[in-house]
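Let me give you the structure first, and then I'll get to my questions.
With one protein chain withheld, the remaining protein chains of the complex are depicted in position.
Let's turn to chain A:
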Amino acid sequence: MAKGDRGTTTRGRQTTARPRGPKAAGGNEPELVQLLTPEGERVEKVTGPDGTEYTVDFTDEEYRGLYRDLVIVRKLDAEATALQRQGELGIWASLLGQEAAQVGSGRALRPQDMAFPTYREHGVLYCRGIDPIMPLGLFRGVDQGGWDPNEFKFNMYTIVIGAQTLHATGYAMGVTMDGKTGGDDGEAVIAYFGDGATSQGDVNEAFVWAGVFNAPMVFFCQNNQYAISEPLERQTRIPLYQRAAGFGFPGIRVDGNDVLATYAVTRAALDSARHGQGPTLIEAYTYRMGAHTTSDDPTRYRIASEVEAWQAKDPIARVRAFIEKQQIADADFFAEIDEQARREAVDLRERVLAMPDPQPDTLFDHVYPNGSPLLDAQRDQFSRYLESFEGSAH
């Protein structure tokens, strides 16, 4: 028996029995918005359930740009995984397989839009034009991933599952209070989370709040089918996007491995939000090809054939197939992109290795904006303690 193939039980996503009870509305697996098939065939447009037409009108240069994003994001992710394996990062949460969901949604953001990520949104971060070194301090353990959310329009990574959806909702309420919705220059907010997070109270509270306050935001759920080891069926009885109906705003499922469809659907939802039309839930249907994090072993909970089936839906291969068929780029282009990705990965590695360890007494820094006499006393005491070793061979 091949490693990962744990016997004869069928655990394919489409066939797993639901718990007893009614079937999902519509009965069958719902359709998802797709503009680029796994074979690289372009679908001209898709009409959503509410009549919205989803399509993209990219130039050749823009198609090439999306391909470049996807390849570089995957390469940097692989480099980070390698750095963890070599002991240079404490842990890494890989986005392998989710590149299209992140590049598509990330490129759909306008400059004034604000994003609230989980800890896996390295691709969105890249598309925001942020130096990919920025979150690596968190994974190396030299800091806790602190940056200024307002400087980058990209909140800090949030590790507690779902907590950031409420932060995004509050921020979006502030957008409304500031009068920053209602036109093409309006601001929209996007909150990222996963399928597991949809079970969290905070996410459901965020749905309630965003609904009743008509918050200008997009809930972007990357359904990568697993919450660490637990399959989607342990989180929900209905397709996740259908949850939105109960909260009073639209939900839509998009092929999360299709960068074009993800872009189109996210752009439409963001524009709806910025025009004051309220929230949308997007379920980007995708698959986590790697482990939850580098501490995880997915062969314990999923079968190889399932992974292989998703391999055939790879988000990058279909864009390359499309570009080749359309003769949008030649072989030199693909070689150049690979070389650019390699250079960026080497650069990332060098800078990770050069990250200095923090000084011991900095652990007392920034607990409070206004400081604390208790901490001042502890810092002084600790400094004297450290000084007591000076000159000794400890």
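Things worth noting here:
Operating definition for what follows: a contact is a pair of C-beta atoms (placed from the backbone, for glycine too) under 8 Å apart; a residue touches a chain by one contact, two chains touch by 3 or more; residues count from 1.
Rule of thumb we're sticking to: contacts and distances are computed from a predicted model.
Per the UniProt record, the absent chain's protein name among "Sodium:proton antiporter", "Helicase-like protein", "Pyruvate dehydrogenase E1 component beta subunit" or "Oligopeptide ABC transporter permease" is "Pyruvate dehydrogenase E1 component beta subunit". Note on the undisplayed chain: of the listed residues A:Glu53, A:Asp185, A:Glu339 or A:Asp365, the one touching it is A:Asp365.
The residue touching the chain not shown here, chosen from A:Thr81, A:Ser94, A:Thr169 or A:Thr198, is A:Thr169. Of the listed positions A:Asp143, A:Glu233, A:Asp271 or A:Glu344, the one in contact with the omitted chain in the full complex is A:Asp143. With the whole complex as reference, residues 116, 143-151, 155-156, 158, 160, 163, 165-175, 177-178, 201-202, 205-206, 208-209, 212, 365-370, 372-375 of chain A touch the missing chain.
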